[in-house]
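Here the complex is missing one protein chain, while the rest keep their positions.
Order as written gives the chain letters A, B and C; numbering starts at 1 within each chain.
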Amino acid sequence: MSTPVARSVPAAISAVLARDRWALAGTVTVVVIALAAIFADVLTALEGHDPYTYDSSALDVNTGLPAGPFGGVSGDHWFGVEPLTGRDLFAIVVHGARTSFLIGLAATLVSIGLGVLVGAAAGYLGGWVDRVVTWSADVFLGFPYLVFMIALGAVVPAEFPRVLLLVVVIGFFGWPSTARVVRAQVLTLKERNFVKAARVLGASPWQVFRTELLPNLWGPVLVMATLSVPGKIGLEAALSFLGVGVLPPTPSWGRSISAAIDWVGVDPMYLIFPGVALFAVTWGFNALGDGLRDALDPRWGGNR
Amino acid sequence: NDPKAPGDAGAKPEKGGTLRILSESRTLNLDPAKSQSLAITSLGLVHRRLTGWQNAVGRPAKVVPDLADTGKTPDGGKTWTFVLQDGLKFSDGTPITSADVKWGVERSFAPAFGGGLGYHKDLLGGGDYKGPFEGKELDSIETPDPKTITFKLTRPYGDWPWIASTPAFAPVPKGKGAEADYHERAVASGPYQVGTYTKGVEVKLTRNPNWDPAKDQVRGGLPDEVVFQLGQDASVVSQRLAADSGDDRFAFGSSFVSPAQLAQLQATPSAKSRVVTSKSGAVAYLALNTQKAPLNNLKVRQAFQYAVDKSAYQIASAGTAQLAGDTASTLITQGIEGREQFDLYQTKPEGDPEKAKALLAEAGFPNGVENLTLVLNKSNNQAEKAEAVQAALARANIKVTIRSLEADAYETETNLSENPNYDLTLSSWQPDFPSANANIQPLFASSEIGKGGYNTSRYSNPEVDRLIEEAQSTVDAAEAGKKWAAIDRKIMQDSPVVPLIYTRNSFIHGSKVGNFFIADFPAYPNYLQVGITK
Amino acid sequence: MKNLKFALTRLGGMVLVLLIVAFCTFVVFYLVPSDPALLACGKPCTPENLALAREFMGFDEPWWRQFLTFLGGIFAGRTFGTGVTAIHCSAPCFGYSFRQNADVLELIGDRLPVTFSLAVGAAVLWVGLGVAIGVHAALRKDTWFDRAALAGSVIGVSAPVYLVGLLGILVLGFQLNVVPVGNYTAFTEDPVRWAWGLVLPWCVLAFAHGAHYVKLTRSQMLETMSEDFIRTARAKGVPERTVVGKHALRNVLLPVVTLTGIEFGSLLGGAVITERVFSLPGLGGLLIEAVHGRDLATLLGCTLFAGFLVVVANAVVDLSYGLLDPRARLT
């Protein structure tokens, strides 16, 4: 066995999976959807449609709605079709998973990572670092994000890899709230003797952060992270609408969902498939996150 | 097609009651100088103009007298004289004179009151005229007596009576209207005056006691009050009106019912009967940037005529061809004098990708064309439609990237930029007055390229320019109509745009709203005639 | 003395933040290749008309000069145009909106009560309910209550506000007819109708925002409940309710208050979608219109104002740290 360190994240994950069936269920959900995203091409080939082809024959000629009950669900179209276009919804959802999953996850990593680092630095180092961080957080929070996005949409060339742009932009704008929450926690943590002990030992701020602060920040960080995934996916949709997001016709959940809202009254399935997918992913991450929190807390079980 | 009028068969509206208009916009501009309102919508409730529109189902729109007659020209369209009716009064009781009309037109030249329809400005030789508030008059307008007003145009212009129906030709009491918020307390000449004006929330119009229905043939003036509720979400408005409860029974929505809402309303019999869909409307088209390779090649442009899938476009716009509107092949919209129906590029509504490919090959693009950019005005809700076009073009190996831009960025790109970057753009055009002139000239005259014009295909053909000028100076409507139809054909031969459909607009109203009809032109309800039923 | 210095630094920081926000907004605004004067240009828009409109609105100058003019206007007021048609905007002038034909400050003043009502009510609801549910979920960890709280939170964050609002209107407003749908009533006019009309928007917003509070509270609570001082409180015979509600909760609140500050601050800047769905004439709508209408003056005004609220909310939060946890007292 290697040096026993504070329960490591991978170790905690395997521990929680072995013990907590809800966390296991959450993980399975996330993994299944991730696999669906990875093998989207295979899956859609199996079903026999792609997410781009218009098919007015799948639509009801009188309304433009999917022909057939339940949004046109059939052996041919597993999730039915999109109203007005007749594009295959299953293909859209699994291909959309690629965009949304990737962006949701990567942007969350960027924003939470940045937020934790910056927030911890502000709380722990204090002084001008704290001031600069607090002020820039205020600037970011007060800044009309939307305007920036619009400007970006107009300025960034169409060839620029959109997913990367989105991850960077969404991630970068998401740090302030995490940073402030982490900072608040660190402000009290740093007064605890074990942090002081590490400092007396000559641990550098980075080492203090990694070994003393971070393990004690998992609670709020996991909460912020797991809840930020759907937010980021939704943001991607909003940005797509503004022309900054993935370029049409690339499918994404966020876009499908916001388009589908209009149709809930007549074609609820259009909303339900991507909506449930988003819910499932979010729930999966949250169930896993809660399990992880428990596993990372050695006092799990606590006093009664 | 339904031969019956798209409109109301229900009970006849009576005088009285409060009409509510649910508007998506948070602003309502009742300043004539700043307004681009059609002659039959909101602004018309408060302000009369020199001339008015008479529109009815099944007939082209006609210019009719409003404050004045429809004008006379002694010299083939260069000088126009209008005579006001007797005994007209402003809401404050003062008489309306030709000087007030002149003042109103002059006022529209003031930089402080920009933003309105300005077709008259060039024709009146505005030049560097900056409005009456600096003490100068516009010499091209003469008011020999309080009832007569004469316009001396820079060139013969047959459609001047139509121009005289635009908002700037509403009277403003001479010497007044210097304040920026004049629209909140504008002196009215129409059936209503501003009662209360709550910015961004509500505008309540109350009766103008000095309006005489006998002297107004275009306005019904039935409701006692008209209330604009601003900033209403379109979907919510549809839902509310479909539910038809409380005050909503006396209301109608001023924005189009979205395709999704339409589909839902179709399924609700009680609401379906209250949805009014126009027979026709603005022509939606795909503009091809004729100045940029490869679209500067006529064959390539013609290929587009076959590559597009108009039926997919119809479905994407409203779910069915029925609700979306007929496929289009000409430029002049329905309901306009002189329009001729023809199709130079006959094919199936789904298009003919093979033929398109063949044309592309002929033009030297056997493998199709790539990297075309289609710009889109985000605020027009065209995403789905653009994707339909994108998918259709892909069938003919035409690869398109969609860039959607904010309204202003879009306009800057398409209307102002000297050297724009787009290859294609989706657009639709509703003429500002019911003349083919307003349909063709703004879109295809070479003077309208960049510099703020709407010639987004950047189409420039000296021959066409000459023909346009000629048609514009023709006073006789029938004769002019023929000329315009010829121009229409000529332009289509050059294929600068692909007409897609004549867009139908659908509106929904409450059960107690009567006389809610949409004539052939324009594809909007006539606010001036709507009333409350018992 | 120390307090004074602290207050001054903080105040200086606020001003700096606002300046930066304004400056960035300005720069970004000018990144978009389009012309705000288009609005006042009319149709058809000739270059001459455009130039006139630009000159009148003050857009003919280089952007940095405009920025300085804007800043100057805050202290000295501004006048647009000349002669009788000139528009005066007296100090403090945060700009004049040509689109809305109004002084920006006045516009904000009109909209603020709505947004404020919306934000306060929603925040009270989401913090109150969120924390309460979070506490209970922690105490009943791994029970069905806990699972349901998680699922509810997840629905709350993943369901679009627009959808929830729309469904709320449809079901509660039309089908069941329990809440009114329609226009906003001012508090001063009729407090009952004010509250009644806002119930649905409050709930919708709270539903969307509550998840963070539920989960944050739950997680912090689980950690705190195993601290030694909880054991001490129990040994004193303190009832469990007090142990939880006083001893544990107080130690849980730091991150919750922080997040509240942030969200409340930004919510005051406008809850765009909620305002839209419920036709509430608030700041969010104003901002969005300004963005889409290229209304720089309103945009700047709203942004500065929203920024101001954010900064103030965060400052209040920072000050509250010392009250909540003496160890985090500012140094």
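Going forward, a contact is a pair of C-beta atoms (placed from the backbone, for glycine too) under 8 Å apart; a residue touches a chain by one contact, two chains touch by 3 or more.
Rule of thumb we're sticking to: contacts and distances are computed from a predicted model.
Per its UniProt record, the hidden chain corresponds to "Peptide/nickel transport system ATP-binding protein" from the list "Dihydroorotate dehydrogenase", "Probable oxaloacetate decarboxylase gamma chain", "Sarcosine oxidase subunit delta" or "Peptide/nickel transport system ATP-binding protein".
All shown chains touched by the missing chain in the whole complex, by label: A, C. Only one of the listed residues, C:89, C:150, C:163 or C:233, touches the absent chain: C:233. Within the complete assembly, C:326 is the residue of C:109, C:245 or C:326 that touches the hidden chain.
When the full complex is taken into account, the listed residue touching the unshown chain is A:207, out of A:136, A:207 or A:250.
When the full complex is taken into account, the listed residue touching the unshown chain is A:197, out of A:18, A:32, A:45 or A:197.
Contact between chain C and the absent chain runs through residues 226-229, 231-240, 242, 247, 250-251, 324-327. Mapped onto chain A, the footprint of the missing chain covers residues 1-7, 191-194, 196-204, 207, 211-212, 215-216, 296-299, 301-304.
Methods note: only the chains that are shown with their structure count from here on.
Chain C has the C-alpha centroid lying closest to the overall centroid of all protein C-alpha atoms shown. Rounded to a whole number, the gap between the C-alpha centres of chain A and chain B is 44 angstrom. Put simply, the C-alpha centre of chain B and that of chain C have 38 angstrom between them. If you average the Cα atoms of chain A and of chain C, the two centres end up 23 Å apart. In chain C, the residues touching two or more other chains are 32-34, 166, 291. Chain A has residues 150, 154 in contact with two or more other chains. Listed in rising order, the residues of chain B touching chain A in the complex are 235, 258-261, 263-264, 266-267, 309, 311-312, 315-316, 318-320, 322-323, 373, 376, 378, 383-384, 386-388, 390-392, 394, 401-406, 409. Contact residues of chain B toward chain C in the complex are 26-27, 34, 36, 110-119, 121-122, 128, 130-131, 133-134, 178, 180-181, 183-184, 199-202, 229-233, 235-236, 239-240, 243, 245, 247, 379, 406-413, 415-417, 432, 442, 448, 451-454.
On chain A, the positions that touch chain C within their shared complex are 22, 126, 131, 134-135, 137-139, 141-144, 146-148, 150-151, 154-155, 176-177, 180-181, 183-185, 187-188, 191, 219-220, 222-224, 226-227, 230-231, 234, 257-258, 261, 264, 271, 275, 278-279, 282-283, 286-287, 290, 293-294, 297, 299, 301-303.
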